[in-house]
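In this view, the complex is presented without one of its protein chains, the others remaining in place.
Chains here go by letter, A, B and C, matching the order in which they are written, and residues are numbered from 1 within each.
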Amino acid sequence: MNKRKIINDPVYGFISIPSDFLFDLIEHPWFQRLRRIRQLGLTELVYPGALHTRFHHAIGAMYLMDQALQTLKGKGHAISEEEATAAQAAILLHDLGHGPFSHVLENTLLPHIPHEQISLLLMKELNVQFHGRLDLAIEMFEGVYKRKFFHQLISSQLDMDRLDYLNRDCYYTGVIEGSIGTDRIIKMLDIVDDQLVVEEKGLLSIEHFLNARRTMYWQVYLHKTSLCAETMLSQIVGRARELAGQGTDVFATPVLSAFLRSRFQEPKALFEPGFSALFTNLDDTDLWASIKVWMLHDDFVLSTLCRMLLSRSLFKLQFVTPEQSGETFEKARISLSANGVPAEYLHYFAVEGKISNAAYLTESEQIKVKMKNGGVIDISEASELPAIRALSKIVSKHFVSWAKNVSLRPKS
Amino acid sequence: MNKRKIINDPVYGFISIPSDFLFDLIEHPWFQRLRRIRQLGLTELVYPGALHTRFHHAIGAMYLMDQALQTLKGKGHAISEEEATAAQAAILLHDLGHGPFSHVLENTLLPHIPHEQISLLLMKELNVQFHGRLDLAIEMFEGVYKRKFFHQLISSQLDMDRLDYLNRDCYYTGVIEGSIGTDRIIKMLDIVDDQLVVEEKGLLSIEHFLNARRTMYWQVYLHKTSLCAETMLSQIVGRARELAGQGTDVFATPVLSAFLRSRFQEPKALFEPGFSALFTNLDDTDLWASIKVWMLHDDFVLSTLCRMLLSRSLFKLQFVTPEQSGETFEKARISLSANGVPAEYLHYFAVEGKISNAAYLTESEQIKVKMKNGGVIDISEASELPAIRALSKIVSKHFVSWAKNVSLRPKS
Amino acid sequence: MNKRKIINDPVYGFISIPSDFLFDLIEHPWFQRLRRIRQLGLTELVYPGALHTRFHHAIGAMYLMDQALQTLKGKGHAISEEEATAAQAAILLHDLGHGPFSHVLENTLLPHIPHEQISLLLMKELNVQFHGRLDLAIEMFEGVYKRKFFHQLISSQLDMDRLDYLNRDCYYTGVIEGSIGTDRIIKMLDIVDDQLVVEEKGLLSIEHFLNARRTMYWQVYLHKTSLCAETMLSQIVGRARELAGQGTDVFATPVLSAFLRSRFQEPKALFEPGFSALFTNLDDTDLWASIKVWMLHDDFVLSTLCRMLLSRSLFKLQFVTPEQSGETFEKARISLSANGVPAEYLHYFAVEGKISNAAYLTESEQIKVKMKNGGVIDISEASELPAIRALSKIVSKHFVSWAKNVSLRPKS
Partner (left out) sequence: MNKRKIINDPVYGFISIPSDFLFDLIEHPWFQRLRRIRQLGLTELVYPGALHTRFHHAIGAMYLMDQALQTLKGKGHAISEEEATAAQAAILLHDLGHGPFSHVLENTLLPHIPHEQISLLLMKELNVQFHGRLDLAIEMFEGVYKRKFFHQLISSQLDMDRLDYLNRDCYYTGVIEGSIGTDRIIKMLDIVDDQLVVEEKGLLSIEHFLNARRTMYWQVYLHKTSLCAETMLSQIVGRARELAGQGTDVFATPVLSAFLRSRFQEPKALFEPGFSALFTNLDDTDLWASIKVWMLHDDFVLSTLCRMLLSRSLFKLQFVTPEQSGETFEKARISLSANGVPAEYLHYFAVEGKISNAAYLTESEQIKVKMKNGGVIDISEASELPAIRALSKIVSKHFVSWAKNVSLRPKS
């Protein structure tokens, strides 16, 4: 065999691919497609280094899973070869269902289909191709495997997914406030009654991790400028779909064209024949290549929004209280009118929205801490400071985003 | 003004954009387009982190220029505000003429037009748009400004371009052997008789820089697997152009379509009306979006090559002596025939090539060293070890690259 | 002149010493002595890399002061050359009054003399030597200079001292959870009414900084094992002083001998002739060299404690509630008795203590935030989450530390 088994990762150094099976999964075209799906979508407009992909992230998460399982084995927990491979396969494939610019596209092109369901669908199809070798991985992914900690390592408030993406997003954005001590956190993991726990002496690291996560939310993931760009992209795709629906000629790559022309709006779309073939062919490049063409489209709305996005003349955004929202929105519309936007187009250039975030959810399955006295308690009780509780508060922000200071008069 | 003036750069921390004029250049759509041109083209297939763009590189080089000019001023050399801005503008725009997958596309789509000429053309057009404010920058770029060191900082064997790309390519690939002490090198710069020189005590850093550059050549820039992918991309674009030339229907984004349909083959193409508008609209996404469609094209050659590239079933490559080249090539063709490739298609799937590299060129304008005794000599004389001379040797490697172990039988 | 003006700092790269005067201060023997005072005292017994000195820290803080002043100047605030130099001199010299193993020695050798007062004394003596060139630096240090922000940059809850030591302590311990974005924080500084403020968009960075500080407290500065070692060192010095006071022969380097033999116990000691000459001669090496000799002393207590410290057989430590303290302490004494420690020596081998820490003090002068609407408010009001208030809580911990599991029978 001539399989290349070491991957250079600036974040962790070298990653060895542990088995031929995992290598084959990585080489599969569906996984290779993740090379063309950026982890942070439009964030690169704010942080120009943030170009890393879900491909790299998934491999990093697989690496962390390997580290975590080795730690757990080192503490005396039996983990079979088969279980280890299944856990790594599951984390490797967990993002397979992400489309381009994930949240934006989920809202416009696939409004009723969460990406986790697509991931699961694709894993099941892969399982057929691989003759059932993903059975256990799928059980773990779905959370039905009896040893719960595997699912928790794959998907929980302290999973390998989050550890990797925080680390990786920091590295590529350069926002060092979000960097976390993955190494240390993983070394502090343990298992009690088949549940994932953190040793008490790892408490500070977990607090730090949750703080870092909160920082990244406000500094990167929900950055005002990114929100503006995402708002614009939603409007662009919405308008393109609208025009296509009206029968107007709208250039698009074939696969994007299929999505624009109104299929796949319902949850049941998942089960349409051809869905997975189409979905796994759609990526960031389809959007960009089409947007560049739309910049010259006859439609004033579509061309204007595309030209603005491509030349980074972005919408502005103002955070408001729920009470202020209406008034601010109305002002924005008035100023747009004054700048020449016809009334029927106003809603494309001004949007009301809401984002929310909690760094830690006390209502969800909590992070468990194993105290020195042997007891297992929830982190929000174990932490001596009210900090965790502070992080648990869901912060919602209302906003109005609109094309400010831009002259938007359609050619007559 | 509401101009955003600080850019987060994981490589250098924070980069302040020094002036409104430079900010306006950065916001120009032609410069923003560099966001969609990867610095290292297909290298990401080997180093998955290597997704950084010429946009980020150009800004980094501008930052280093700022650092260098401050150092020089600190050593008592008068540099006017106007000169500083011009030098920064010139380095910012120096890569404007790069197309997607630069060397590959230069060979197939624009075979007789070096990217430096396109950069110059675009700078001159920008100069018109900016009412002559780029006059001095263009003089420096062309090397006609009387104070030669400005040109040397922009383009020489020790320019800010190289310092930035080595640093940046290391950061994103994770190949730490290529990392250099930019800080130290810049602090060692000086000027003698309007020529850029390095202080003698910076000699070791320069030697290290040249060594690092050589390492990056073999480990990254000329990596076997990248060469294979580039070879394939050349074949793909060549075949698409061929088919388009024959009148076969070949989907492409409009701008790529224009390039495929045989314009711009001659140096004089530069002066055709519309060249710059078209060129500045072409980027990586046009290629990827089209290749994905070609994967399903009726043409066996085109679809096969595209499917192979997208699923990372790459050609293999063997380095050979010039004497062995013919024989190895012949063997490759025979094995391809055995695998079902019809004779007329063989040349798409097997290629002879040659690469060469010297980390330092003694024949070019050399790096000058200012000795403690005041004399200025060439680095190849200043270095006590024959190391520099070793690096000056041009190393050429012949290779044969072909689709090995792949069954390539056209559907009958 | 042949002055060496660039210092290699692994934390910031290269530090240029901005002027001859600052260079002369650095070359002064009193400042050079800081090369022999470790920043983190006995922490190296836990984090073996934590060997950095107050010398390096002071130079780092001077560098950050330079960065901060350049930022403020860039925002239009006039800062004269003389002011800049004074501010840098003040921060450079702010730790001059630290003795070896600072907190430990402050408690035993100089119990009533805070190190800030010694710093001030030494700065004043230096001012005489430098013919009044430190006048303004001293004004700033004392907080009497009219432009308050200079003092705030030198000593406040957001001073250059803290920024540097957090960064540096992280680098050398390897505790990455404490690393902060100095660069970004400094870029967010501004001045309103001669007070130091942070721009609103720097809020997250400040929150992160306060969190990092809290983490470092528990993970490093107040690490259990460090506390044990410090407790032991206090006991050692106390015992040596006791023996010396009783006329027992106790080897010590001459300068340590002078301190052991009961001078300098009162605040007025500062004004005794010869104090500064003696103080500036005392450093870490006096302690270690003497402890090594004491290991063989006839006195059971002294030799035992020294042997334990040198071979890293450290005391254990248990955190207790105030109510438990007495009982735990009593148990420790009983077990020591059982291990052979005579009753009159028990208090050398078991200690009750208390530590406390707040990452941010709401009662002190607070960190001010300049809101986008122009108002200046306190950070604990500006922060949207209760996190800051959480950090403001003073956390006190009681502990008992004793020689556990050690057989301590004096030779009969």
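Everything that follows uses one rule, which is that contacts are C-beta pairs under 8 Å (C-beta built on N, C-alpha and C of every residue); 3 or more make two chains touch, one makes a residue touch a chain.
It should be emphasised that the depicted structure is a prediction, and the values quoted were computed from it without experimental measurement.
Asks: Check the options C:9, C:200 or C:365 and report the residue that touches the missing chain.
Replies: Of all options in C:9, C:200 or C:365, contact with the hidden chain holds for C:9.
Asks: Please pick, from B:180, B:282, B:336 or B:382, the residue that touches the omitted chain in the full complex.
Replies: Checking the options B:180, B:282, B:336 or B:382, the one contacting the hidden chain is B:180.
Asks: With the full complex in mind, choose from B:144, B:204, B:277 or B:361 the residue touching the hidden chain.
Replies: Hidden-chain contact among the options goes to B:204.
Asks: Looking beyond the chains shown, say which of B:127, B:195, B:215 or B:380 touches the absent one.
Replies: B:215
Asks: Among C:281, C:339 or C:380, which residue is in contact with the omitted chain in the full complex?
Replies: Residue touching the absent chain, from the options given: C:281.
Asks: Using the touch rule from the top, list residues of subunit C that touch the missing partner.
Replies: Missing-chain contacts on subunit C: residues 4, 7-11, 13, 27-29, 32, 35-36, 44-49, 51-53, 55-56, 59, 171-175, 225, 251, 253-255, 281, 283-286, 288-290, 292-293, 310-312.
Asks: Extract the touching residues of subunit A with respect to the undisplayed chain.
Replies: Residues 6, 13-14, 183-184, 187 of subunit A touch the chain absent from view.
Asks: Name every residue on subunit B in touch with the hidden partner chain.
Replies: Within subunit B, the residues touching the omitted chain are 175-177, 179-181, 184, 204-205, 207-208, 211-212, 214-215, 218-219, 384-387, 389-391, 393, 395.
Please note the rule applied: only the chains that are shown with their structure count from here on.
Asks: Among all chains, which one's averaged Cα position is nearest the averaged Cα position of every protein chain shown?
Replies: If we average C-alpha coordinates per chain, A lands closest to the whole-structure average.
Asks: If you average the CA atoms of subunit B and of subunit C, how far apart do the two points sit, in angstrom?
Replies: From the centre of subunit B to the centre of subunit C is 50 Å.
Asks: Find the geometric centre of each of subunit A and subunit C from their Cα atoms only, then give the gap between the two centres in Å, rounded to an integer.
Replies: Distance between chain centres: 43 Å.
Asks: Averaging only over C-alpha atoms, locate the centres of subunit A and subunit B and give their separation in whole Å.
Replies: 31
Asks: In subunit C, what residues contact two or more other chains?
Replies: 184
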